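Before we start, here is the structure in question, set down as structure tokens.
All protein chains but one are shown at their positions in the complex.
Order as written gives the chain letters A, B and C; numbering starts at 1 within each chain.
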């Protein structure tokens, strides 16, 4: 009963097979492998973006920080939600890679900045003289860190606010596939058609071992990104093993199948949680991550029974009736049986 | 007949098997996997260094740059050979990760700085006032970028020069195992017993998919390294797959067996090359990498016949008799048959 | 009627004289001038800190950023008020000099963080794992950017919160003298006796041409600061002219006399403002800077009559009755006559 994170789950067998298949003889390194040509073509096709620059890295933090560094000047501020991964969980990687840009945090109670809140943060009446951090790109996370999903209209509204101020928009798509499946849209619709300029296209949380694609719709930024990737130590010598994972991911709809499986697990879990009076579901989870509150005593019982998930607050000390906030994530390998077992425990 | 690089070769089947074995159910991410505990214990044992800090990253550039950043201040200069990988092949990663430290290049015709040359560079009579870059760590590559191997006495002499000036010493061990096998020594002898303070302990070039260990003998630097790794985007969420590779590497002498195989291939190749009058072998190759010179026309013939290796100089234009410098590297999977086929071509 | 800023005012004649006196023959550069020895001794005496490290720079941003860089790691976050100069007016200098640290903004409606708000920001229940920015120093501005002054007890409470979390405290004292005179305390009481570890001791806003002292009570940080200053291009070759200004400043109570004069101007102005029904004074101005609100139409009239000060909001468009927020600052050269002339205009 492991709901801690979708990056705690296993790699899909088809991906493992692709790695084994790729492990044949010699291949030129550093992205010059033949498989990467296929990956590039596939991603461009999937995104309906024949000119897009496409690069692979192994971590989401690398993808985010390298893209933001490519999009922002060192004297800029990046606009993002106050719970953004780039703010909460990357140990100043954006500041490091941009050479000292900062983040302006936009309130986003359910993980989604409103276009108004974003507009206020960008253009709040203060002039941007030489004394101030200059306006830099907007970064939006989809699926958000609270488990919600921006509608296409919402994404478009945010990107429009950015563009109206002359700013570019980055999408942190660590759970890109889960959002896309939830929305029932195409990759293009969720990105450049909505005004997104560059995407961290996540694979690791959705069944890969360690691959994220950086997709930049303006190919003029390609060489700069390449140099930043190398300089960051993120260019792999045995690159074919990144390529092989990503190619398998995009073959035979594996990526959407895995996302559907993860989302289905979460939907089943959500349905069950909503039936439990002691449980309060937070926000509006529509992908594969759920935040909910239940009493400390219940948490302790679940933990003892072997359930694994994150809670905020002190799990061990305090009023047994005080609710803690739990985060539960389903990955592609989640099964109905495991969800049901957890729900049974919860209501036992 | 692929001699381009040991990082163009395949992953050892035992490592692939270990990845498959690790792909079972859930595991906590970010280095909290149980396998990492075994890796840490194993590396400490192998290095006879029970207190050493041990971390895994996926690229050699990451290992080098993160270690140098941990050892150097931004106002320091790092002393290294004028052909060091950190100078030639990392696109300013050391400058980036250290926050602006620089490199002082020490002449090293065969890849090995002499202790005298190092001492001159460090303490060349100029005072290090506030105007100058301050003295930072020494970085030594073993196997060197010219295919030579420092003797233990040589390593010790370099580290002694460093220590006499109050400086620490870093070992870039991208081909650590190849050097160790060539010297017939222990890991401890080639590192801390010789005065080395931190090691980039390479695995990728020697049969792994993408793992290097950073080994720091002073555990006081551990937490700083962890933060730098995360901030650089080099902390893997599905860390168990790094751990699994490294554990397999250090199990049943796989790592030394692979290095022996690579070195044996190179020795056979070297022996053959030395019998060819048109070939001039450079330096003193004792591990798995050989530099040699032969005429452009010969190179063109070899290339046409399918031999793959790097040459410096223009392979296509110029006097057919002019010698080009070729680099040939054998990886663990090199076979006698392939070496012989190449040698046969050469003398055809 | 110039109330725009205390850095728009002239240099005190005694300081100009000191510059002229210093302009005699040769003097060793880069801080090795004899006058700097006197400055160091004087500042140590004034601060009752015989071991303090003392350095001069020419801008407040340099003093702040260099001190924060000396106190914070690149992976840290600096805690400061949400209107701090380091946040609002230094164009990412702190991020630049620290190598990528960030700022955590603590709400401070009147410019003063409460100890509780600071404690919440520092220790808000979230663990500081490797994924998060680590806790770095606290930075407090005195006089605040809203014109208020922390009491000694308040400063002490903030520094205690910091120290309880193992953090150091920096004081941005761009208007140090104005605050000290307002509180009627000693430099030591307003700094190390209250728990402050390092001070940007401003002189420029209080009658100097361009000198700020960085005073660090822990001399172990001295050499690092020196290197950072040089590396930032802030070590002056003709350093004696910085020294001469600072020595004159601290001679015959010039610095406190000037601060008293500025504060007296502001007090007279405040007294007058409070008598005008159309004016709403904000916060509790006790030094030399006042924020107040009055209608747009009144502002336009004052501006036309030659009054110079900053307003936030659009001075030219909007409801004539809508209040704008004005900032008025008095420097050492402010006269009663000028204040009275402005007040007369206001009530005309």
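Throughout what follows, a residue touches a chain if its C-beta (ideal position, glycine included) is under 8 Å from a C-beta of that chain, and two chains touch if they have at least 3 such contacts.
Note that this is a predicted model, so its numbers are computed, not measured.
Peer 1: One chain isn't shown here. Among B:79, B:96, B:217 or B:291, which residue touches it?
Peer 2: Of the candidates B:79, B:96, B:217 or B:291, B:96 is in touch with the missing chain.
Peer 1: Using the touch definition from the top, which of B:88, B:322 or B:336 touches the missing chain?
Peer 2: Result: among the candidates, B:88 touches the missing chain.
Peer 1: Would you indicate which residue among C:131, C:231, C:268 or C:327 is in contact with the undisplayed chain?
Peer 2: Only one listed residue reaches the unshown chain, and that is C:231.
Peer 1: Touching the missing chain, which residues of chain C?
Peer 2: 2, 4-5, 7-11, 13, 16, 19-20, 23-29, 57-62, 65-66, 90-93, 96-97, 204-205, 209-210, 227, 230-238, 241, 308
Peer 1: So that we can see where the missing chain sits, which residues of chain A does it touch?
Peer 2: 30, 73-75, 99-100, 130-131, 134, 224, 226-228, 230-231, 235
Peer 1: Need a quick check: the contact residues on chain B for the chain that isn't drawn.
Peer 2: Interface with the chain not displayed, on the chain B side: 74-77, 88-92, 95-96, 99-103, 125-126, 130-134, 312-313.
One rule holds for everything that comes next: only the chains that are shown with their structure count from here on.
Peer 1: When you average C-alpha coordinates per chain, which one falls nearest the overall C-alpha average? Tell me, please.
Peer 2: A
Peer 1: If you average the CA coordinates per chain, which chain's centre is most distant from that of chain C?
Peer 2: With centres defined by C-alpha atoms, farthest from chain C sits B.
Peer 1: Do you know which chain A residues sit against two or more other chains?
Peer 2: 90-92, 96
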